[in-house]
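Read the structure below first, then the notes.
Coming up: chain A.
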Amino acid sequence: MKKIFGKSRLWLNKPQPYCPGCGHGLVHRIVCELLEEMGLADNCVFMAPVGCSILAYSFLDLDVCQPAHGRTPAAATGVKRARPDTFVVCYQGDGDLAAIGTAEIIHAANRGENFTTIFVNNAVYGMTGGQMAPTTLLGQKTETSPEGRSLSAGMGHPIRVCELLQSLGGVAYLARTSVHTPGNVIKAKKAMKKAFEIQMAGKGFSLVEVLSPCPVNWKLLPQEALAYIENNMIPYYPLGEFKTP
Partner candidate 1 sequence: MEHKVLIAGFGGQGVIVTGTLLAHAAMYAGKNTTFYPAYGIAMRGGMANCTVVVSDEEIGSPVVAHPTVLIVMNTESLDYFLPRVEEGTIVVVNASLVNKEADRNDVRPVYVRANDIANEYGDSRMANMAMLGGMIKATGMLPLESVHETMKKILTGKLAHMLKPNQEVLRKGFDSVK
Partner candidate 2 sequence: MAERVLMKGNEVIGEAAIRAGLTCYFGYPITPQNELTAYMAKHMLAKGRTFIQAESEIAAINMVYGASSAGARAMTSSSSPGISLKQEGISYLVGAQLPAVIVNIVRGGPGLGNISVSQSDYFQSVKGGGHGDYRMVVYAPSNLQEAADLTVKAFDTADAYRNPVLVLGDAILGQMMEPVVFKDIAHRTFDKSWTLGGKRNGRPANLVNSLSLEEGVIENWNWEFRLKYESMKKNELMFETLYCDDADLIIVAFGTTARICKAVVARARAQGLKVGLVRPITVWPFPYKALNDIGRKTGEFLVVEMNLGQMIEDVRLALPDACRIHFHGRPGGGVPEERDIFEIIDHVLVKNKKGAITTRGTFINWEIS
């Protein structure tokens, strides 16, 4: 029988920690496929975050650096400056990148650090059990916004990261994608490929945001979570390219 599809060799046959319906698996798959297809795996350093994907090192066959919460862009700066011949992929969630690590992502982007950040936005803190994230939508209920995120209660607005980084001179590529339909998965892969090519060409900082479902912490069924992205997230977080070289 002819094999027409298989998982990337970079994804080891080991237990992975994600909940049913989680989007991280899809994003990992795209990253692994691209690294393999583009021949980048053997000089890749994968920069993990603190968040649900913290255990990525346990099932990815890649050199992995696991820094402190939010500091991934700073540590990636260190890796890339020390070894400019490496291919550096940062993988960060919304709490890591847009709350505790806001300063680090803005300044790494502004310096034009030549690495690629995959920013998984599922609008909630997953690992710690469903608390409000900087990207949590208004009205969205979480453990720390039990009545829904509220401006009048002083919880602030959901942060649009691509729009925030758009004005920075060091940024070469910015795109927002989603993995809630097969068509969007393909588009996300295309955007990441473009970002990787930009890093290979040494053009500067690239970031691809991925809207990703978290059914468990959204307290929805997996299919409902996909619809939530379509109906609730995309209207606030429009998809597309925000900056190209």
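Brief remarks follow.
Convention: a contact is a pair of C-beta atoms (placed from the backbone, for glycine too) under 8 Å apart; a residue touches a chain by one contact, two chains touch by 3 or more; residues count from 1.
A quick word on the picks: all candidates are chains of the complex that A comes from, given by their letters.
Computed from a prediction, not measured in an experiment: that's the story for all the values here.
By the touch rule above, chain A in this complex touches candidate 2 out of 1 or 2.
Here chain A touches candidate 2 in the complex through residues 41-45, 47, 54-55, 57, 60-68, 71, 74-83, 85-87, 103-104, 106-107, 111, going by the rule given at the top.
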